[in-house]
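The complex is shown incomplete by one protein chain, all other protein chains being positioned as in the whole.
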Amino acid sequence: MITYLEAIRQALSEEMEADPRVFLLGEDIGAYGGAFKVTAGLQEKFGEERVIDTPISESAIAGVAIGAALSGLRPVAEMQFIDFIACCFNMITNYAAKAHYCWGASIPIVIRGPYGGGVHAGPFHSQCVESFFLNTAGLKIVAPATVLDAKGLLKAAIRDPNPVLYLEHKFLYRRLKDDILRDVFVPLGQAVLRREGKHLSIITYSAMVHVALEAADQLARSGIETDVLDLRTLSPLDEDSVLQSVKKTNKVLLLHEASRFGGFGGELAAIIAEKAFEYLDGPIVRVAAMDTPVPFGSPLEETYLPNAAKVFEAARKLMGY
Amino acid sequence: MSIRVVVPQIGQSIAEAVIVKWYKKPGDPIEKGETLVEIGTDKINTEIPAPVSGIVEKLLVEEGTTVEVNTEIAVLSDMRGAGKATEIVRLEAQGFHSEAPLTPQRASVETSDVRHSPFVRKLAQEHNIDLSHVRGTGDAGRITKDDVLQFIEQQKTQEIQETSDVERIPMTRIRKLIAEHMVLSKRTAADLTTFFEIDMSAVVREREIAKEIFENQYALKLTYLPFVVAAVSRALRKFPVVNSSIEGDFILYRKECNIGIAMAVEDGLLVPVIRRADEKSVLDLTRAVADLAERARARHLSADDLQGGTFSITNPGVFGALMGTPIIHQPQVAILGIGAVVKRAVVIQDAITIRPMACFSLTYDHRAMDGAVADQFLAHIKKTLENECPPALK
Partner (left out) sequence: MPAGAQIVERICDLIVLDSLPYGDAVKLQEEHVTAVASGAAHEKLILLQHPPVITLGRGFHPENLLFDASWLAGQGVSVVESGRGGDVTYHGPGQVVGYPILNISEHPDLHLYLRNLEELMIRCVADFGITAHRETGMTGAWVEKEKIGAIGVRVSRWVTSHGFALNVNTELKYFDYIIPCGIKQHGVTSLQKLLGREVEISRVHDSLVSHFQEIFRRKIL
């Protein structure tokens, strides 16, 4: 039995064992073992040259990673809180994302960090940042929701020759435990059904998958059977799985923890409307966080975030169509 | 722009409320949705939000005062332009919402701009289905995908049964709605019919006097119907239970007399409503009937024209029927049928004379009233038409 957090550590360790080009860099990841202890023990195992403690400069972390990648290494760079990725936005979007398009260079970096809220960490330590990067061609973005995916997707991300944003949800770090096989590998770009049903599709990712499953349980007691589709990879999107589910149930609810306006739900809704219009038997509904920065205390953060009650209510209204 | 704020009707029969507490004073800004005032009715205290964002101009009523519903209690100015126009805005006016489903009234509304969801249209196309034949169980009669799927199933089982000497034609939507409504009415009401013969000579006389003037001055054809409607509305005022509806164990006395007039149209039956018939003169009623009839034929009736009726009148006499047993239009409790006016030999003061007679049939719901009331009601109409005929000209 390992936790979601331990699964991430295992993936890093195993990839570093298998490939000497893989190395880690980030703030406090070496001697301290990381703010959340994700990288605990790795510096002892692999040495200071492969688990590097950096200065407090995300721009430098990303820039060094890109440079290292250009010289043939495979860095995994940590953002101590993914919120801080804002500081290296330029590095990622202008250098990592464009290099292959502009001059054929592969930038096989992974940028990973604790993502999302629900732990009363406040507006600078709880953000969901995928929307800032979805509109950047050349980047891959993944968000694991289970222990198995945490390990399997990270291994796949490290082996991918493209820059990959790996969003690990801090709420899930120690709350999810599972017994998984050692050697797991989850391909990028593939969604998976976590629950099957024919009345309603809930399409979601990351910690919200568990919210969706809770709401689906409640709906089941009223006779509503729900498809819960875990996207796992946001970009490139597994469009076929999305459309397949919508064509089966004809009613779709999009759920994400990022705030509503400009969130991924809008893109998904547009794709569904364009490609599955004739299959819709009701409006496309989104449940997302409110359009404010993430609040700090109770009950504000609870009111801000989506939860099973809100999903249930939205589903209830949608089923009335 | 000034917005006058009135006390809302927040539930049937809540006629007054106490102003418990003002949350703002004149000069305060207020956001739409922010609590403006707390009002109290019997056993309930409720906060009422502001209908618009703006500044509170005036509070017209003091805390602790009891006011009637629809009384103005405050004035807001909504920061929109310097126009002097004032607007009376009801605070969250939602009116009375009954828990009883609105299906019976809905059954007689035929809308021509029904929208179907994309998937429903696709299914219909693939299986060659005319959606006007499908019954919608969704919100406001929407056809859902399950409705179509069920219809397809039914088609399949029915196709097997069709033989060569029977032509099976699906009902039109309006026919289906009428069929459902009639069966529902029969199932719901404890209905029975009482019959009165009425001497129409006073009405005939009155009509003779006025009909040319109506044609020349108002371009209206004057029939016996407006006289009957006027007599009916007087009787409804006298016997309010005939103007009611039943909801579970409650009788809902309707304050307005909205009389529906059954009209045959091309493929069915519509019952458009004359609102506040008791406030209208014979001339007004004639106009109203003519207008509704024309719009019914042209299918230009709105949902408002077809809803809110409290009593209905049907006229089988137009085709020659002597008497009938009309079916009550739910959720009303009675319906009056007017038979053909036929000259007959009758006995008056022990002598035989010739009078134009018509048989009036009143079908009523025994749950709301007993025979004594129903008969007195019809007797009142008889007395009005025979002895106190409403004048066509004033």
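Letters A and B mark the chains in the order given here, with residues in each chain numbered from 1 onward.
Everything that follows uses one rule, which is that contacts are C-beta pairs under 8 Å (C-beta built on N, C-alpha and C of every residue); 3 or more make two chains touch, one makes a residue touch a chain.
Given the structure is predicted, the values throughout are model-derived calculations rather than measurements.
Participant: Would you mind spotting which of A:Gly41, A:Pro187 or A:Gly320 touches the chain that isn't drawn?
Facilitator: Looking across A:Gly41, A:Pro187 or A:Gly320, the contact with the absent chain belongs to A:Gly320.
Participant: For the chain that's not shown, point to the residue among A:Ser59, A:Asn94, A:Ser222 or A:Thr292 touching it.
Facilitator: A:Ser222
Participant: Provide the residue numbers of chain A that touch the chain removed from this figure.
Facilitator: 199, 218-219, 221-224, 299, 302-303, 307, 309-310, 312-313, 315-316, 319-321
Participant: Which chain B residues would touch the chain omitted from the figure, given the whole complex?
Facilitator: That gives, for chain B, the contact residues 10-14, 18, 20, 35, 38, 40-47, 49, 92, 94, 96-99, 137-139, 142, 144, 146-147, 149-150.
To be clear about the criterion, only the chains that are shown with their structure count from here on.
Participant: If we count contacts the way the header does, which residues on chain A are in touch with chain B in the complex?
Facilitator: 250, 277-282, 320-321
Participant: Could you pull out which chain B residues touch chain A in their complex?
Facilitator: Going through chain B, the ones touching chain A are 117-122, 138-139, 142, 144-145.
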